[in-house]
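Omission of a single protein chain aside, the complex is shown with its protein chains in their original locations.
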Amino acid sequence: MSTMTMAKALNAGLRRALADDPKVLLAGEDIGRLGGVFRITEGLQAEFGEDRVIDSPLGEAGIVGTAVGLALRGFRPVVEIQFDGFVYPAFDQIVSQVSRMRFRSHGRLGVPMVVRIPYGGGIGAIEHHSESPEAYFAHTPGLKVVTPSNPLDAYWMIQQAVADDDPVIFFEPKRRYHEKGEVDVEAEPLPLYSARVVTPGTDATLLTYGPMVRTCVQAAVAAAEEGRSLEVVDLRSLSPLDDEAVFASVRRTGRAVVVHEAVGTLGLGAELAARIQQECFYELQAPVLRVTGYDLPYPPSRVEDGYLPDLDRVLDAVDRSLAH
Amino acid sequence: MNEFKLPDPGEGLLEADIVSWKVAVGDTVAVNDILLEIETAKSLVELPSPYAGVVLAILADEGATVEVGAPIIRIGRPDEASASVPSPSTSGAGPATPPAVAPASPASEALLVGYGAKSGTATRRPRKGQVADAPPAASVPAVAEPAPVTVPPAEPAPAQGAVAAVEPAPVPRAKPPVRRVARDLGVDLATVAPTGPGGTITADDVVAAAGGGSAPARAVSVPQDGERRVPLKGVRRQMFRSMTASLAVPQATAFVEVDVTATMQLIDTLKRRRDFTGLRVSPLAVFAKAACLAIERVPELNSRYDAASDEIVLPQDVNLGIAAATPRGLLVPNIKGANRMNLLELTRAVNDLVPLAREGKVPPAALSGGTFTITNIGVFGVDGGTPIPNEGEAAIMCLGTIRRKPWVVGTGEHERIEPRSVCTVTITFDHRLVDGEMGSKFLADVSTIMSDPALALLF
Partner (left out) sequence: MTEPAGTTATDPGDVPVQLLAPDGRRVDHPDFAFTGTDAEIAAHLRDMVLTRRIDTEATALQRKGELGLWPPLLGQEAAQIGSARATRDPDLVVPSYREHGVAWCLGVDPIDLLGTFRGTDMVDWPSRPDGFHLYSFVIGTQTLHGVGMAMALQREHRVGNDDAAANGAVVVYFGDGATSQGDVNEAFVFAASANAPVVFFCQNNQYAISEPTSLQSRIPLYRRAAGFGFPGVRVDGNDVLAVQAVTTWALERARRGGGPVLVEAFTYRMGAHTTSDDPSKYRTRDEEGEWGARDPIARVKAYLLSVGAIDQAWLDDLAAESEALAERLRAGCLALPEPLLADQWSNVYATTPDRLVRQREEYLAYEASFAEEAR
């Protein structure tokens, strides 16, 4: 067991994946010699060589498209998109090719690729560096979408994603890269597509993922001081969603609040609300509420604190839920 | 013999024009020989023959507009020539759906009709029997959609009696409107026995539980120590609660004795009218109408206080509550927009309400949103009293027993005593919203109408 940052945990997980399977390759801009702009891939090129840890030319479509060719030939590419806002040039390759190759080939051709994307805001960045585009990918059949919220999950989930024969979009909450946590590199990990109850509670369920998990845990602590017991569920997997865990929690508490940075309209919260009202209709004491980014392009960093859900907005939603 | 139907020449077109035939009846054609040229919305297209043989019939004229799927030519063996009757279609509307002659395989017939935009139908596909009878094919899904009998595996079985310490209590299942009713009636859903599909609690279940019903769990307990103990539940609990709340309201009462003989005569007249046939006509309806008319002149009697904004709210409509003694206790269902009803409509509304109240089947919506209440204590033989306004309302008015009493009628030298039908009308009002003058004026107006209903025309 050791304490490490999420960045180090990802680095360790990637190192282990590279060591365990010679077919695993990394590719992306600046990931080799520099070790990545967030140092996630630091030291890996020196250890595994330029053939396996590749500095790519600057073109996201090219990075993903060539990775398709490599994957079709039996390699397991793990490509990095440098920032969330730069995934869009690769969107066509991901949605038109990566997600569909298995479907169009009767299951014969799989694309066992991982696309790593640092995402989310709260780091005072300029435009295009604080996006949350996960819904576009969760909406695409054929892809899997996961996001760790802490170093332990980061360490294990990256390895599990690499080992999966399906393409996985791996969203890394960049504002949490430097936060530390305990990582047991020998423990049996949770299955990749399972949600986790982070803190149990009885009065309401907070459903969240990625950077907002920590925010929700802090909100639960504050709520406890007001005599309210909140259950925080880290979804971990956005596609597929762990329906059973979500429904079990909401049936127990009768109240759900979804929290995510991404724009509210047509975000993951909308899908969760739809599924919950369909399956838990008779157990709901209040409508499913969502605390999300507003329906704006991500604003200038000076006002991002007001844009992003925080402890107060989460608890305000809990208040409204409990008032029903 | 094969019949060639006009295929969709490309991407969703529904019809095409025959430009020119390249073959004639009697010609021998090979597969892929060009049969005709058509014009679509996009271009000129030559159509090759799918069949080899002799042209037996040409079924569409040059210049005709033909729908995709319509037969245009028959090709077969020479000896089949006499069997076919050419019936060229005229220009304009093409022939309707093709006859049953099936070329090649059924699958290709569907495709010969083309890939065009399917026009769709306006009728539903017929279902087999009851939808609920059709179980899913092969393996039953682990978690079905709202199939009545499926219990999600995650939910603990509702346990009666002993519940293990680690098992959470079963969650009562009720949809949101039912939960609202339960809250309004002060019912704890956990104590309600569900009778709805999938073990859900219905609104009727809640109301039954509120009324004390016949469930043994809510039965009156056996007397002990010379005392009887009755749990405070449901409607009685609600009454207790709301009457306690009304203690906070400063109330004043006023009453007036009214000669309602003219009202009784009106009622006789109404009973004989055809439009009142089958309706129970009583002074209560006139009383209700009088209240609504009087409210128009003194709307404060219909108001309420909004604490959040510290304002007096004067609604346009009168949602007239009528206090009803039901087997479950006091309920006050209200008639929405009673002010907009004429006497006939009001009579009907009251008629509809009475049996519902008696059977405890008042819909939850009728139990909320009231703005003014009337109560008929006269049915108990009581003259009057100091009624307590319904929670949140500014006033309540009650009608006492109508008795025959000696009454002074006439003026001057014609002054005399006659037996008249007389009753007492009492109002209690929230003195924060209604002052004495308003209350008295209101009462006087009601009295005026009840004593001479024709004067209602003045309102």
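Per-chain numbering from 1; labels A and B assigned in written order.
Criterion: a residue touches a chain if its C-beta (ideal position, glycine included) is under 8 Å from a C-beta of that chain, and two chains touch if they have at least 3 such contacts.
Being a predicted model, the structure only gives us computed values, none of them experimental.
Checked against the full complex, the one of B:Ser43, B:Thr277, B:Ser309 or B:Asn342 touching the unshown chain is B:Ser43.
Within the set A:Arg33, A:Arg104 or A:His178, the residue that contacts the chain not displayed is A:Arg104.
Of the residues in chain B, those that touch the hidden partner chain are 4-5, 7-11, 31-32, 42-48, 50, 104-105, 107-108, 111-115, 125-128, 131, 134-139, 141-145. For chain A, the residues in touch with the chain missing from this view are 25, 51, 56-57, 59, 61-62, 64-75, 89, 92-93, 96-97, 101-110, 141-142, 144, 164-166, 193, 240-241, 243.
What we mean here is this: only the chains that are shown with their structure count from here on.
Centres computed as Cα averages put chain A at a distance of 44 Å from chain B. Every residue of chain B that touches chain A in the complex is listed here, in rising order: 143, 145, 152-155, 168, 171, 173-176, 179, 198, 200. If you check the complex, the residues on chain A that touch chain B are 244, 247-248, 251-252, 254, 278-279, 281-285.
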